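The complex appears here without one of its protein chains, the remainder shown in place.
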Amino acid sequence: MNMIQALNSAMDIMLGRDPAVVLMGEDIGYFGGVFRATDGLQRKYGEHRVLDTPIAEGGIVASAIGMSVNGLRPVAEIQFADYIYPGFDQICSELARIRYRSAGEFFAPVTIRTPCGGGIRGGQTHSQSPEGIFTHVSGIKVVMPSNPYDAKGLLITAIEDDDPVIFFEPKRLYNGPFDGDPNKPAVPWSTHPKGQVDEGYYKVALGKAEIVRSGSQVTIITYGTMVFVAAAAAAAMNIDAEIIDLRSLVPLDVDTIATSVKKTGRCVIAHEATRFSGFGAEILSIVQEECFWDLEAPIQRVTGWDTPYPHAFEWEYFPGQARVTRALKSVLEPA
Amino acid sequence: MNMIQALNSAMDIMLGRDPAVVLMGEDIGYFGGVFRATDGLQRKYGEHRVLDTPIAEGGIVASAIGMSVNGLRPVAEIQFADYIYPGFDQICSELARIRYRSAGEFFAPVTIRTPCGGGIRGGQTHSQSPEGIFTHVSGIKVVMPSNPYDAKGLLITAIEDDDPVIFFEPKRLYNGPFDGDPNKPAVPWSTHPKGQVDEGYYKVALGKAEIVRSGSQVTIITYGTMVFVAAAAAAAMNIDAEIIDLRSLVPLDVDTIATSVKKTGRCVIAHEATRFSGFGAEILSIVQEECFWDLEAPIQRVTGWDTPYPHAFEWEYFPGQARVTRALKSVLEPA
Amino acid sequence: MRMTKQSRLHLPRVPARPGETPDFSYVQLSPAGAVPRPEINARARDMMSLSVELVRVLDDAGEAVGPWNPHLDPGELQVGLRHMMLTRTFDDRMQRMQRAGKISFYIRSSGEEAVSVAQCMALRPGDMLFPSYRNQGLQIVRGIALLDLMCQLLSNTRDMCKGRQLPVMYHSKPGNIFSISGNLATQFPQAVGWAMAAAIKGEDHLAATWIGEGSSAEADFHHALLFASVYQAPVILNVVNNQWAISTFQGYAGGEQRSFAARGPGYGIAGIRVDGNDFLAIHAVTQWAAERARTGAGPTLIELVTYRAAAHSTSDDPARYRAKDDAEHWPLGDPIQRLKQHLMKIGEWSEARHQALSTELEALVASSWKEATAFGTLSEGPRLNADLMFEDVFKEMPQNLKRQQALMRAERG
Partner (left out) sequence: MRMTKQSRLHLPRVPARPGETPDFSYVQLSPAGAVPRPEINARARDMMSLSVELVRVLDDAGEAVGPWNPHLDPGELQVGLRHMMLTRTFDDRMQRMQRAGKISFYIRSSGEEAVSVAQCMALRPGDMLFPSYRNQGLQIVRGIALLDLMCQLLSNTRDMCKGRQLPVMYHSKPGNIFSISGNLATQFPQAVGWAMAAAIKGEDHLAATWIGEGSSAEADFHHALLFASVYQAPVILNVVNNQWAISTFQGYAGGEQRSFAARGPGYGIAGIRVDGNDFLAIHAVTQWAAERARTGAGPTLIELVTYRAAAHSTSDDPARYRAKDDAEHWPLGDPIQRLKQHLMKIGEWSEARHQALSTELEALVASSWKEATAFGTLSEGPRLNADLMFEDVFKEMPQNLKRQQALMRAERG
């Protein structure tokens, strides 16, 4: 399966298992979503389980909250992560707070799915990676898979989770892994082990990072699109890097991170989002706090620049292999 | 002057100097604002310069953008920083982007003032410090003064600045400096040198941190409410701490920070906001990147906890002197 | 930039500021009994006039007149009077306790008691309520113990919110009352979502929600009307127009150009404007709207025209922005007085019984307060365990919070 099929399969399975699960969003019903993630599900489960909504992200989140308080498990799609901001108040003032302020009497098991990241010539309003912002809001879980297998297992877990989850989907990875070079021919998921996805029900736990490659020289902490870019850069340099795919940012698997950096003594953090106050800053801070005495070189961050994501300069903005390589070099042979 | 009077004076002066300046917000006109920051200004400059608005933060920001594009310089008040989120989309998708996407043909010189921080028994919806979130959005400047003198000079600079500025006001400091102990009798600004504020026009530059105390043993990087708490804690321990009040978070004065930490070799970062992905993480990351080889101990963050700001546990949440002291001890005698 | 020309911007007129004489000529009134009562299943577009006229049942003499008379039996009216009086007694006592430093903050509903009490009595226990912070009458009608409300106000060891919320931000799962938010208007579209879920589940419960006229300016108001219209959700959307939003007059929320109820028909939703101090009219209108919702005839937007007789909250001083004796001149009077007058008119009430009842309620509130304070107050007595701060952020406490909890304990020695 590619990532879209894996996400579709997760929702299909959950719609089938639990009558409380409903899908909602812009163009997700009859049409099946602009990225086809819900393709065929309205036909299969009916218009009352897979709802087309008005174009109002704030209204979508708010009504999903109300539905969830009334016993449903809404899975809301925000068409692009760039368009989640109209729902920001309902997410951080309400969704994240309902369990806390009602001392657990009410809770809102809402899952918000949204495609993020660049690489599809979407320009500044179809390429953003705002995950860092949500990790600062206490009370919501934040997930970003990097492959079909994890995407399906994590989405099933998110839907069953009694806490709200924001589920970011790196859209550049929908159809295949991507090493950062747009000029290479596209590789389909069918050729990748993580594209071998069980048809049935299975879960991938939130809060567990995956060591996608174990190594001794340096730890690369990353997630989403950058997992494959980082791996390709390390391979090209043929260094023995340990590569960690965080998968969930909140809760964060600090143990896996700390254990690895204590072992390698060197650390590079990579994400596509803007650098300043991006999630990389929190990861770096935790590594510094947990592993200071083991560090043999300054931790490096590989990120997008502190600008919007420009249409014409997509690949100059994107943190490709060159940027990763530079960071790896500098941690391996610090000046 | 106290901080409210200083802010009022800044707006008074700018209304007088520049007919393009208009104030707008909820309850700011006839009433003069719930914290009285605009007291008397509508009477003095008229209802068409100091506008009461509907209760719609999104509408306030959006209309301020439109006004600014038409040659005005709106200064919008958001009654509490906790209520800025309904305006979030207009701030980060629009206000921050207009100059960029129009290649400089259009720009939006809007200043958004908003009281932040706890310590007034406001509970989770009148105590938040969301500044970190805005520092991740390219295209807006973020300011937070810690005293009346800076507040006035920075606000005048912000209003004259051709870029959008979000101006956070630590409400606990409106009436006097605060060392973190709510049981001590309140100290008025009149007794503090920073309460001696010129009546006239003057500016404090954005992007320049202030070294409020120079010292040799440790650098404390902080801003807003925590400036005085940190100073008091250091004094009580009587250590020779260098204390930096950032004043503006974007742009950030990296030189002052790096120079200081290179000198002291030790660093504590303090803010009131929630820890996880708070602005402290970016500061820590920059210090680590700039000063790694000079660090003699892990950088410590002193922050609010990763929970909402609870009404009954305000002082258990607030990062008071005990939390600062613990951090200072650990950087001075690392385990 | 030089400003040579005069501003042409329109600013809503505010009838009376401090020192000026109260002026309520702007309030559109209809005579009691004058407004027709449409069929339950009438289409919004065929009853637009309901959204600008004013449904009233009680006339100046205290008689119940016209097609909207709900013909409630005297017993029910007496219960309603009791609930309203208890609400006011409770409010006044809590106001004094805030002044005495026992609680940090309070918000009264003075003059608006009929809104929450009459509406709640017209609904069923299974109907879900999404209140604002000025609907304490809902808690009273649904039988939430004064003790529970007071302990929340005190953030004490028995606080239903475990110390996390400001006073008055109650909730009750068994009472079907949703958690009140400090962020204005957010509950409005949430109620619509709840109602959509009820419809999806094929249940005939409805949701009712309340918002201030000032808060109707927020985006959530629009989202609520839009989603309610698109999905014809079984919901009652109530705008409590008490003329003021802290210092901001209702004209600044759009009330100068058109009624708030009139927004309904614009979205294809029934809109109805009712005398918010007339217990019978409110009850009748709410029952009508509830029947519409339950029978699938769609949502209703109700504007309750009333007056905020007291300060916005204990942090507010209205003398700074409105005429001092405004409330006494409010043309629709006081809801308690008007129901009392009606009950006496029909021979079902007397000054003596009224006296006795208020004495009883005073005593009830006093004894509950005594009981509540035994669990601690802001300033004295037992305190909640601060460990609670870290619970319920998530269902299970994550590592970082466990760690922070331990650090917090260490700090406190």
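A, B and C are the chain letters, set down in written order, and residue numbers restart from 1 in every chain.
Keep this in mind: a contact is a pair of C-beta atoms (placed from the backbone, for glycine too) under 8 Å apart; a residue touches a chain by one contact, two chains touch by 3 or more.
A quick note: this is a predicted structure, and the numbers were derived from the prediction, not measured.
The chain that is not displayed touches the following shown chains in the complete assembly: A, B, C. In the complete complex, the hidden chain is touched by one of C:Ala44, C:Ile103 or C:Met408, namely C:Ala44. Subunit A meets the missing chain through residues 18-20, 26-27, 30-31, 34, 47-48, 51-59, 71-72, 82-83, 85-86, 121-126, 275-276, 305-308, 310-313, 316-317, 320, 322-323, 326.
By the touch definition given at the top, subunit C reaches the unshown chain through residues 3-12, 44-45, 48, 52, 196, 199-204, 217, 219, 221-223, 226, 229-234, 251-254, 256-258, 262-269, 296, 298.
Listed by residue number, the positions of subunit B touching the unshown chain are 22, 48, 53-54, 56, 58-59, 62-72, 86, 89-90, 93-94, 97-107, 138-139, 141, 162-163, 207, 251-252, 254.
Heads up, the rule we're going with is that only the chains that are shown with their structure count from here on.
Taking the mean of each chain's C-alpha atoms, the chain closest to the overall C-alpha centroid is B.
The distance from the centre of subunit A to the centre of subunit B, with each centre set as the mean of the Cα atoms, comes to 31 Å. In terms of their C-alpha centroids, the spacing between subunit B and subunit C amounts to 35 Å.
With centres taken as mean Cα positions, subunit C sits 41 Å from subunit A.
In subunit C, the residues that touch at least two other chains are 161-162, 164-165, 169, 181, 183, 219, 393, 400. Multi-chain contact residues of subunit B, defined as those touching 2 or more other chains: 82, 85-86, 124-125, 276, 306-308.
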